[in-house]
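A single protein chain has been removed from this complex, and every other one stays in its place.
For reference, chains read A and B in written order, and residue numbers begin at 1 within each chain.
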Amino acid sequence: MGERILPEKPIITITTDFGEQDYFVGVMKGVILNINPEAVIVDINHQVNSFDVFDGAFTLAQSYLYFPSDTIHLVVVDPGVGSVRRPILIRTTNYKFVAPDNGVLSLIYEREERVEVRHVTADHYFLHPVSNTFHGRDIFAPVAAWLSRGVELEKFGEVITDYAKFTSPRPKREGENLVKGVAIKVDKFGNVITNIRPEDVPQLFAENPPRFRIVINKHEVTRLCSSYSMGEPSEIFAIVGSSGFLEIGANRKSAARILNVNRGAEVAVLLGNEAAAAS
Amino acid sequence: MGERILPEKPIITITTDFGEQDYFVGVMKGVILNINPEAVIVDINHQVNSFDVFDGAFTLAQSYLYFPSDTIHLVVVDPGVGSVRRPILIRTTNYKFVAPDNGVLSLIYEREERVEVRHVTADHYFLHPVSNTFHGRDIFAPVAAWLSRGVELEKFGEVITDYAKFTSPRPKREGENLVKGVAIKVDKFGNVITNIRPEDVPQLFAENPPRFRIVINKHEVTRLCSSYSMGEPSEIFAIVGSSGFLEIGANRKSAARILNVNRGAEVAVLLGNEAAAAS
Partner (left out) sequence: MGERILPEKPIITITTDFGEQDYFVGVMKGVILNINPEAVIVDINHQVNSFDVFDGAFTLAQSYLYFPSDTIHLVVVDPGVGSVRRPILIRTTNYKFVAPDNGVLSLIYEREERVEVRHVTADHYFLHPVSNTFHGRDIFAPVAAWLSRGVELEKFGEVITDYAKFTSPRPKREGENLVKGVAIKVDKFGNVITNIRPEDVPQLFAENPPRFRIVINKHEVTRLCSSYSMGEPSEIFAIVGSSGFLEIGANRKSAARILNVNRGAEVAVLLGNEAAAAS
């Protein structure tokens, strides 16, 4: 095969809360290929929690940077479909995104330095008649497909600055030795992903870390592992996961099930005296 | 990238009841690529209800028209695998279909003007030995793949006219002000899709619609929304969905769960006096 120069094909990723039990995603792919048969379509995830804009934003934030430059990321988590919420198209330094203007791109706005956001109004790129219930098919997929064919961004609509944006939940530092965060996701293996990053609790990662306890649903976690397989049978431990967040996990077990926690659970990290005091 | 003329690659879609937990669909893709490495394979849905020919027909009917002309639609919902039911290949004006002859293409026969159906008998296109339990792998996938390489339809077998066909369940009009239909599907969001189309209850969509009630599992629905987001919290409403059927939905909730209904539930639309009388 050798390392020849490859002609680049446009890549479109799709992230939705459409699940796998319906034809919704398949139809979107048909629409895209009908407009651009050259498009390479990649599923990121279709099991974003139904109607859950934050979960969609998190999924996208964990994924988009691993794709080649010029990838178009199509995101349809769209509880406001058919209402006044706008379809938008954004450009960052390396990527383009097509999505409803409901905050699902918030983490992109947060992480990217240069962001240009456009309200998509050029409805001759839409599939007609446009339904009120499936803009993934009628608006977002066709816009992504035309974009992948090289249509300039200006042709889709004007730049806007009043786009919807939420601030991602940050852990709170309460005094020097207490940090309170929250579970933002439980993954397939039952690992509980928190919103706490190493830089939020740098002491934990110091050469000589202080005594610590992590409290979640009344359980206490007192060990930080560097791999899942370090855990003893049935032990619950903390670990920095592949997304860069502190996770609560177990070795070949579901920590979420053992702890009986779900997204939204409070996670407190107690350090030094605080850890000792509260025992 | 620009809008150059693109060399068309053959597209094969796959719709099955094989689910995602086994290797069945992956193997079918291997078989296809082994015969035609150029094929672009697109999943429509693999979670058709097990053994449910009607559900497969419905899935396909909602999807096939969104794909480019010349797409080959491969459908394997095949409770009679290994029995005498025939493998068939059909051509419509714009598409080809490969499927078992068990009625799963009924809605295609219903909607398409020109349909040519062939009994696939040319077993040198099959994978040998042909198993009795996985014709998706041994018959349907290879036939679709050879078809995508340009093999003429005549080479696969003779035209037949006695193919299996069911009539899709139509709503019944009982008097001027009562239409009785049925739930044909519950989607991922819990929307209950009925078999009632706007043309079955035109009064509902008149400029001045009469009073109406929709009764489903003893619940009464009295509002027609044009988008899901118009619904009040916990309100159950009617809406014309993206598939062109009347749906019973809720805003960011599962109507099916709230109403405790599933596929097969009766749906009655009462209009005018009928709506008033029955209250």
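FYI, a contact is a pair of C-beta atoms (placed from the backbone, for glycine too) under 8 Å apart; a residue touches a chain by one contact, two chains touch by 3 or more.
Keep in mind that this is a model prediction, so the values were computed, not measured.
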**OP:** For the chain that's not shown, point to the residue among A:Gln47, A:Gln203 or A:Thr222 touching it.
**Re:** A:Gln47
**OP:** From the listed residues B:Gly30, B:Pro169, B:Pro198 or B:Gly244, report the one that touches the chain absent from this view.
**Re:** B:Gly30
Original post:
Which residue among A:Thr93, A:Thr167, A:Asn208 or A:Ser229 touches the omitted chain?
Top reply: A:Ser229
**OP:** List the residues of subunit A that touch the chain left out of this view.
**Re:** 1-3, 6, 8-9, 11, 13, 15, 20, 40, 42-47, 59, 62-63, 66-68, 71, 187-189, 226-230, 239-242, 247, 251-252
Original post:
So which bits of subunit B touch the chain we can't see?
Top reply: 10, 17-27, 29-31, 33-34, 36-38, 41, 50-51, 79-83, 131-134, 137-138, 148-150
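As a working rule, only the chains that are shown with their structure count from here on.
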**OP:** Compute the distance, rounded to whole Å, between the mean C-alpha positions of subunit A and subunit B.
**Re:** 31
